[in-house]
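Got a structure for you, written out below as structure tokens; questions coming shortly.
What you see is the complex with one protein chain gone and the rest in place.
And now, chain A:
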Amino acid sequence: MSTTRHLVNRRRRLAVVAATTAPPRADSAPVEEPQPTGPTEAEPEHTAGPDAGRAAEPDDAGSPAAEEQPHDGRPRTGWPRLRIRLPAVLCAATVLLGTFAAWSFTSAAELRDDPTRQNTALTDISRTSEVKGQIADAVGAVFSYNYAAPAKSDLAARKHLTGKAVQQHKEMLAEVRAQAPEQKLVLTTTVTESGVEQLDGDRARLLVFADQSNTRTGKEEETTYAAAMFAVDAVHRGDTWRIAAIDTFTR
């Protein structure tokens, strides 16, 4: 171990230390400061000798590595907490926000799927009055019958009925049709009150109160009135509402 080599190593080491800022210097200070008496170059050299010798070895092995160490070392003292903290905070925030997003979407969907909201009776004013008006007309047309113009009733049935209601209507009017020619029967149905129970897109259910007048003009003219109540399932086909089923509440 020649002194020149020690000196060179020390200079190198000092240069490295000088290049870095406060924290590493504070680290190395306790090693060098116990000998502040002689600020000569040789004095620290002596006491630091064994230390410097050991430190010199890696210095010799590769100075670039030694140069990087302080760089790495510095963030290690200041950054580690932040390095862990920032991603952790981001993760926590992501989980919390994600949970909130998932909850809000599902609960919004639940709210929208609520049967109360699905039913747009009255809330959709124009569609409610549209279905009410068209079904009232349809009921009036298909449940009216004039012995003198039976074809009119058939036409009305074709126009306003669909599905199950076609057969139901046929059965309901069978008796009237059979008696009509002989009794010169005129059946007139007028909807007096109707309300939309359900309205969901192209489907609706209405409660209908209707008056029926039955006029027989066969032998002597006689008119009877009857009150009717029934529910109607309606479907929207093309641009008209048609009666799809008639519920007369029979047990």
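Convention: contacts are C-beta pairs under 8 Å (C-beta built on N, C-alpha and C of every residue); 3 or more make two chains touch, one makes a residue touch a chain; residues count from 1.
Note that in this section contacts and distances are computed from a predicted model.
*Asks:* Have a look at "Electron transfer flavoprotein subunit beta", "Cell division protein FtsX", "Nuclear transport factor 2 family protein" or "Luciferase-like domain-containing protein" and point out the UniProt protein name belonging to the hidden chain.
*Replies:* Result for the unshown chain: "Nuclear transport factor 2 family protein".
*Asks:* What does the interface between chain A and the hidden chain look like in terms of residue numbers?
*Replies:* Within chain A, the residues touching the omitted chain are 71, 75, 79, 83, 86-87, 90-91, 93-98, 100-105, 107-108, 111-112, 114, 116-117, 119-124, 186, 188-190, 192-197, 206-207, 209-213, 215, 223, 225-227, 229-231, 247, 249.
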